[in-house]
Every structure is written in C-alpha cells, then in structure tokens.
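The structure under discussion is supplied below as structure tokens; questions concerning it will follow.
And now, subunit A:
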Amino acid sequence: MMKNSQVTVTKEIADDNYFYLRSCIRQNFFPGAEKVFLDILKNKLGKNIIDNANHISCTGIGYHSDIVPYETYQAMVARQFALMTEQGLKNAAVSCITSYGGYNEVMKTWKEFPEEEAKARKNLKNATGRRFEIPENISHSCDIIYKFRHDIAELAQYKLINKQTGKPLRIVDHIGCHYAKIFPEKGIGGAEQNTVLSAIVEAWGGQSVDYPERRHCCGFGFRHYLVKNNRSYSISNSKKKFESMEPYCPDMIITNCPGCNMFLDKWQYALAKIEGKTYSGDKNGIPVLSYEELAGLVLGYNPWDIGLQMHQVDVEPLLKKMRFDYNPDEKYLDAGGKFMGQPEFTGCLP
Partner candidate 1 sequence: MENIISIPFLVGMAYLFIVLIFRCIKWIAGLSKFDKIRLLKSITGRRLFQSIKETFMEALLHRKIFRKNPVLGYMHMSLAFGWFLLIVVGHLETMMAEHSMFVPFHKAVFFRYYESSGDFYLSGFFAFFMDLLLLFVLSGLMFAIVKRFRKKLFGLRRTTRLKSGDKIALTSLWLIFPLRLLAESTSAAVYHNGGFLTSGVGFVIDFIGNPAILYYPLWVAYSLSLGFFFAALPNSRYMHIPTEVVFIFMRNAGIRLKKQNDSYTDVQVFSCSRCGICLDKCQLSVAGIDDSQSVYLLKNIRNKNLSDEKLFNCQMCGRCQIDCPVGIETIELRTVQRIESTRDYNSSYDYLIQEIATKADVVYFAGCMTHLTPRVISSMKKIFATVGEGVWFMDEVKAPCCGRPLMLAGQYEAARKLIENNSRMILDSGAHTLVVSCPICYKVFKEDYKLPDVEVVFHAQYIDALIASGRLMVDAIGLRMVYHDPCELGRGMGMYEAPRRLLGRMGEVVHMKDEKEYAYCCGGSLGNIKITEDERKLLRNQALVAYESYSPDVLVTACPKCKKTFAAGRKMKVLDVVEVVAGAILAEKPQKVENPLAEQDVDALAFAPDMTCNL
Partner candidate 2 sequence: MRTLMQRLGEDVRLKEGLHACMSCGICTAVCPAAEYFEYDPRSIVVTVQSGNEAKIRKLIESDTIWMCGQCMSCKPRCPRNNCPGLIISVLRRVSQETGAFVKSRLGRQQYLILKTIGTNILETGYCVFPASVVPETHPEQGDVWRWIYQNKEAVYERVGANLDKEGPGAMRKIDRENLNELERIFAESGGNSFFSTIVKFSRAYAKESGFTDADGEPDMEKYTDFLLNEDNDEK
C-alpha cells in the first residue's frame, strides 16, 4: 500500500517574504493558531512574514452566502492584493480556506475574462485610489507548514507518537473543500488524494489514517450554518464524517480550514447532546487540531499559549498520549497568571 504522502507535488510554494492574510473564523475561534503560525515562521524558521493591520475580511462568507456580489468580492480581493503590492510583497500566505479558494477563483476569472480584471481595478481605484499587482504566489498557510515540515521535524521536541504504546498516533485529516476541490492543481496532491496534511503528519512521526468519507464536506454550507434553522445540514454532514472515521479509532483529527476545525470540534459536542454518544470511545470526543496548533505542540509550545483551552473537546488526552510536558493548572489563567473562571463543562459527555 502506497503511503498517503507519496504523490508528486507540482504546486509551487514561495519560500520567504509572505504577506499574511488572516481568517475571520480562525481569528474568532482560534486566535492562538494564527499567533503560533506567525511565531513559528518568524522565530523558528526565520522567515519574513508581514502581518498588516489594514487588511480586512475578504468578505468570502458574504460572497458564498450570496449577499456580496462577485464584482464587490473581486474588488475586495483586489484591495488585499493592493496592500500586498504596497508592502512590496508578491507572496500571499492565506490563513483561511474560503479566502484561499476565493483568491484563486478571482485570479482564474481575471485570466479568462480580462474585462473583469479591468473592472475590478477600476472599482478599486475609484473607491480607494489603490493599485495592485497580481501576486506571484498564493499559498495557504498549510502549504507553508507543508514546505517546511521537515525543518519543523528537525526542531521538534515531540514526535506524534503514542508514548504509552510506542506506536505512531493515528491521525485522520479533513481537507477543507475550497482548498483543493475548486482548483485541484492548487492543492498539494490534488482534490482526490490530497496529501498536504497527511505528509505533515507523517513527517512528524504520526500515522495518517484514510477513511471512506475523508473527502466529504464538514457541512458548513455557509447559509446553512448562518441561519439557525438550517443547521441540521451542517451537523448531518459532520456526523457522516464521524461515523466514517469512528471504526479507525483515531487519536485526533487534523484540519486545514478554520471553519472545519470549529465545526468538527463543536458538532461532536452537539451530537453527544442529541444522541448521547461520542465517536471516540470515551466521553471526551476526538480532539481536533489545526495544522498550526499541531506544529506548535510538536515544537513544544505551551498548549495554553496557543489557545488549546478554547476547544470544546479537551486536548489533554492527546497530550497525555504524547507525554507532553504541560501544566494543567495554567489552563484557565489569564495573561497575568490570574484565574479567569472556567467553562462549566468541557468535552462532550458528562
């Protein structure tokens, strides 16, 4: 059987000088993940990455929930590019999958329909006076971690090994749909056998586990999650994934997309409340980590510095398997070391 990571990669990933574009959802729910990503790039890998205060949401969620017209979306994307151009940078590092797909979609449209690009330039110019150059390289931040996965492995303080059994941790992945489904050539390994996360996992000593519904959507569905009465769609899709991965007894789920990371975490909790069951064999649920968070752990960051206390499904079982050196008492201490209260309940089932 071929290893999941053994697929030829044709995608180019810039190796330095990035313009960082943040994600609404990731900032909102997992701000620590973006923080640790920047920290790893700057301080561990010595890269230049600019975190510009002027960039705004790309409005991709509005675009895909159909209240933002495509022209406006193109102009908003154009503005991000303009900020980057003004900074003298040509490589984008995108934190959000929706944005990533959106930037690629806009670039593709401009390539095929130059009049659309002209319109976007005009709109941007009229509105802000800004101009832009088309980026040379757009990478999702997972691409960058992927590119430097071996460097990270060398710096690693922990391996993805279950120290209790000595075997690699069994890790299932979930690739956000917009990462590679819209433009398969823009994702490592393409749309079908995507390897961006499995290669990271394997590079750090873990075992990437395939499961039948690996490619299925998490169920965000934009408007389906945004309107409360429609959320059944969202949870049904996540449920399908959990059911599919359950027999493989994964130690954790690694995710690519900020939204997926949030859904796979929260829907486990909601399903436990509705159906009284978890898919992990215990009451906690399967820990869900993004690749940045996992990189942080491997490099030995304090889990509470990188925001793992913000997950509903507790990450402690994973930390224990890794024999990770952490202080459980620090979990709910604020920046000044003061107790800031704690959730009434964590995990999935009481």
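Operating definition for what follows: a contact is a pair of C-beta atoms (placed from the backbone, for glycine too) under 8 Å apart; a residue touches a chain by one contact, two chains touch by 3 or more; residues count from 1.
Selection rule: all candidates are chains of the complex that A comes from, given by their letters.
Quick caveat, the model's predicted, so the values are computed rather than measured.
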My understanding is that every option belongs to the complex but just one is in contact with subunit A. Which one, out of 1 or 2? 2
Using the touch definition from the top, list the residues of subunit A that touch candidate 2 in their complex. 22, 24-28, 31-32, 34-35, 51-54, 56-57, 59-62, 64-72, 74-76, 79, 101, 108-109, 112-113, 116, 120, 123-124, 126-128, 177-178, 180-182, 184, 190-192, 215-217, 219-224, 226-233, 235-237, 240, 266-267, 269-270, 304-307, 309-312, 333-335, 340-346
